[in-house]
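Have a look at this one.
A single protein chain has been removed from this complex, and every other one stays in its place.
Naming follows writing order (A and B), and every chain is counted from residue 1.
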Amino acid sequence: MEYAKGRIGRVFTVRIDHGDDLILELIKLAELERIESAVFTLIGALKEAKLVTGPKESVTPPELVWSGFDDVHEILGIGDIFLKDGKPEIHLHAGAGRGENVKLGCLRGESEVFMVVEAFIFELEGISARRTADREHGFAPVGFEQVPDLE
Amino acid sequence: MEYAKGRIGRVFTVRIDHGDDLILELIKLAELERIESAVFTLIGALKEAKLVTGPKESVTPPELVWSGFDDVHEILGIGDIFLKDGKPEIHLHAGAGRGENVKLGCLRGESEVFMVVEAFIFELEGISARRTADREHGFAPVGFEQVPDLE
Partner (left out) sequence: MEYAKGRIGRVFTVRIDHGDDLILELIKLAELERIESAVFTLIGALKEAKLVTGPKESVTPPELVWSGFDDVHEILGIGDIFLKDGKPEIHLHAGAGRGENVKLGCLRGESEVFMVVEAFIFELEGISARRTADREHGFAPVGFEQVPDLE
């Protein structure tokens, strides 16, 4: 475990509209407002999306399992924004339901908003956090500059 | 996309008790404390609830698909509170699990708390937001008074 201690800074209440690409809009907002570290929640509906729903085997680097849908699902999501190579990167986990069917995973790439998604972005102030690629393990963990050692 | 920039104001830590109606209690609290804009998370259990789990077709106005349950499900939810016609309106998406069965959608109308639901309401300060009915599309999107144009 590593962690950083900060405060909540600016809070963005966001309405993402019918037909928009969810992750692209979040990146656009992060760039415009120069958001470097944030956590967010969102609710709404998506007409289509792709989700990573686990690695095939329990090894790293993971071989990804992809799921997705192309009919409207209600969603709820929790995510974060950190810089990687100087650009905001979105990490978003979401559950998606339609009728009796539910999927849950890491929402990535293109998606299409149906009617509306409402997002609430809490900027993390007073911390210095960055994602750095770890090619051996196939991900880009977030790291902090000043981290107490808990071990 | 439209958005408003604010801060977190008051935070309400709420215990909703066995037998209570979840959404009614949230509205009662919003009215008592004059909460006009807020985002919240919650966890707990419900004995019964109704969920919108998607439109039948991918068109607006949507023809709603309803799901629900009448035995106890564990839940987690993300929601918001905004005024519509001067009264607080709750928009709440929740996942609900029981055994191997999971539902996820927009929780609406009557429900009954089992044992307890714990809710955390973050008031959004410094923004002016309202829901306004859009009858053509069959919903009431939130709008902001001072909104930068991102297009």
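A few comments on the model shown:
FYI, a residue touches a chain if its C-beta (ideal position, glycine included) is under 8 Å from a C-beta of that chain, and two chains touch if they have at least 3 such contacts.
Everything quoted here is computed from the prediction, not taken from an experiment.
If you put the hidden chain back, the residue from B:4, B:29, B:52 or B:65 that touches it is B:29. The chain not shown here is touched by just one of A:4, A:24 or A:83, and that residue is A:4.
Within the entire complex, the positions of chain B that touch the omitted partner chain are 8, 10-18, 20, 25, 28-29, 32-33, 41-45, 47, 71-78, 95-100, 102, 104, 114-116, 118, 120, 122. The set of chain A residues touching the chain not shown comprises 1-8, 37, 39, 41, 51-55, 58, 60, 62, 65, 67, 77-80, 91-95, 102-106, 122, 124, 127, 129, 137, 139, 141-144, 148, 150.
By definition in this document, only the chains that are shown with their structure count from here on.
For this pair, chain A with chain B, the centres built from the Cα atoms lie 21 Å apart.
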